[in-house]
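Have a look at the structure below before the remarks.
Note that one protein chain of the assembly has been removed; the remaining protein chains are unaltered in position.
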Amino acid sequence: MLRFLLRRSLLAALVCLTVLVISFALTRLSGDLATAIAGQGATAADIAIIRHNYGLDRPLPEQFLTWAAAAAHGDLGRSFLYHEPVAGLIWARLPITLTLGLLGLGIALVVAIPLGIVAALREGTAIDRAAGLIAVIGQAMPSFWLGLILIIWLGLKLQLLPISGLESWQGYIMPAVVLSFSAIPSLMRLTRGGMIDALAADYIRTARAKGLSQGSIVLKHALRNAAMPVVAIAAVQLGFMLGGSIVIEAVFALHGVGYLAWESISKDDFPVIQAVVLLLAVIYIGLTLAADMLNALLDPRLRTA
Amino acid sequence: MNVRALSGFAGVAVVGLVTAAAIAAPWITPWDPFAQDLGARLIPPAWMDGGSAAHLLGTDQLGRDYLSRLIYGARISMMIGVLTVLASGLIGITLGVLGGFFGGLVDDVVMFAITCRLAIPLILVALTVVALVGSSLTVVILTLGLLLWDRFAVVARTTSMQVRTLDYIAAARAAGCSRTNIVLVEVLPNIAHHLIVVATLEMALAILLEAALSFLGLGVPPPLPSWGLMIAEGKDYMFFSPWVIVIPGIALFVLVLGINLLGDSLRDLLGGRAAR
Partner (left out) sequence: MTPVLDVSDLRVTFGGRVAAVRGASLQVAQGETHCVVGESGCGKSVTALAIMDLLARGASRSAAHLRFRGEELSAREIARLRGDRLAMIFQEPMTSLNPAYTIGSQMGEVLRRHRGAGRREALDRSAAMLARVGITAPELRLAQFPHQLSGGLRQRVMIAMALLCEPELLIADEPTTALDVTVQAQILRLLQALQREMGLAILLITHDLGVVARVAHRVSVMYAGEVVESAAVGDLFAAPAHPYTRGLLRCVPVPGETPRDHPLGSIPGTVPRLGPDFVGCGFRDRCAHAIPACAGVIPRQGDAHQFLCRLPPGWTETRAA
């Protein structure tokens, strides 16, 4: 188990490194950064000064190493827009994005897993088809549009929830619900599929032969075995939610990391963009690692492998 | 008729209709989608108060006919969907088959590439690229095409690995076929049906992503009538004229739903637990 974790950690580190390079290369796409920073109406002299001040006249590999080394120490550069350390900017906004993501995942799990279980138990019946319909609708729904519709309907027409901002905790509800929509279809399908397979297994027949109650059979014996792929996907979904938070935060004007990223992209604030891409990738990698460990916990066979 | 078949037909019908509308756009649109008429702004759809038969779905904030914009928007969505899938499919299937069929170091590299691709936040990177390179239809298609290959790769890899061990591959090698020949003639046709299902799912995803990018202002540039862009442009007026965002949103939803239903029924038809 230790060897397995070690290997996975090594792989994760390698992926982080690659993403570091990609993230760096990304912001160099537009060609001359100095011109972009200097803005309109800058003279050649101004651009040259900027280029020198930001170290943009150094060879590319050196720029990368400087940045990478600093990033490893937590120094993610300074924002062009805010003139503050990027790390600080991100740190201040991270709680909002994390709360949103966890809330969204929570809602998704609470809806998807019971739905999947019921659909599996009543396979082929109207309930199963209804669950499938919910999944298919959730998959097709454009999240930003759903957000706007909910704002109009629940926020404006019915005045039930705030239409933007986070003055109160209620401001989290609509965005979290919209976020959960993207995860519910896959989680529900996975739970349903996993439960159908588990319920068809030999050990379930043994459990019935032992005279155990239906609840025990479904929830204790079948679910435990069906849960494993769901856990892995749930972690990945959280990663996607955090990465995709930019859209929701823009729609609901929530000042989280996604909103920060959007601002930075619109205003060419490269240090921030680089840092956010890197951060989200690292979080995703961490989540998949956590999912692997959780799987090992759930499946005894992996522990002694 | 059972629900499965019904939803399959619905999928085919929707996709067929939208494709037909997209192709026939120049001939069926009542107005020029780019023609502004500032005297006729924000006219509601024909069935609401103040609507008129001249503009069946009303006009937007610049007086452009909504129905015409919607139909041309279908063109954009379909183009994005098809071209992106072609590009990402090419990349993903090549990588996946290479990794799955040859195994060993090649496979390790392919798996590593897929993992890296999955770690990258998709929308962020797409937005950044468009922001830096400039927004246009081509840039969006290329960007999404270069990013959306992961599921193709995963499914192509898994299915190639399964096929690799089957007897007819060994028979082909024994008969002296070159490996290129085997991959093209024996492997690809037998994994194609799984990949078709993935193609429909990725097409739906590409369309949704383009809409999101355009909504955020970093996708297809105005005045092109991308549905996502129409929603963004209508956002400022949505409280008083909600149809401005409701209509393109429904169009998006219906198209993506249709493609997903089509993909689902293809998966059922072609059998097995293909890509999920």
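Think of it as A and B in the order they're written, each chain with its own count starting at 1.
Definition applied: a residue touches a chain if its C-beta (ideal position, glycine included) is under 8 Å from a C-beta of that chain, and two chains touch if they have at least 3 such contacts.
Just so you know, these numbers come straight off a predicted model, no measurement behind them.
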item	value
In the full complex, displayed partners of the excluded chain	A
Full-complex contact with the absent chain, from A:79, A:97 or A:225	A:225
Hidden partner chain, touching residue among A:207, A:241, A:276 or A:296	A:207
Positions on subunit A contacted by the hidden chain, ascending	201-203, 205-213, 216, 221, 224-225, 298-301, 304
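The rule is simple: only the chains that are shown with their structure count from here on.
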item	value
Gap in Å, rounded to a whole number, between the CA centres of subunit B and subunit A	22
Touching residues (chain side subunit A, partner subunit B) in the complex	11, 14-16, 18-19, 22, 26-27, 29-30, 129, 136-137, 139-145, 148-149, 152, 156, 186, 189-190, 193, 236, 240, 242-244, 246-247, 250, 261-262, 265-266, 268, 273, 276-277, 280-281, 284-285
Subunit A partner contacts - residues on subunit B that touch it in the complex	3, 7, 112, 115-116, 118-125, 127-129, 131-133, 204, 208, 211-212, 215-218, 228, 231, 235, 238-239, 242, 245-246, 249, 252-253, 256-257, 260-261, 264, 273, 276
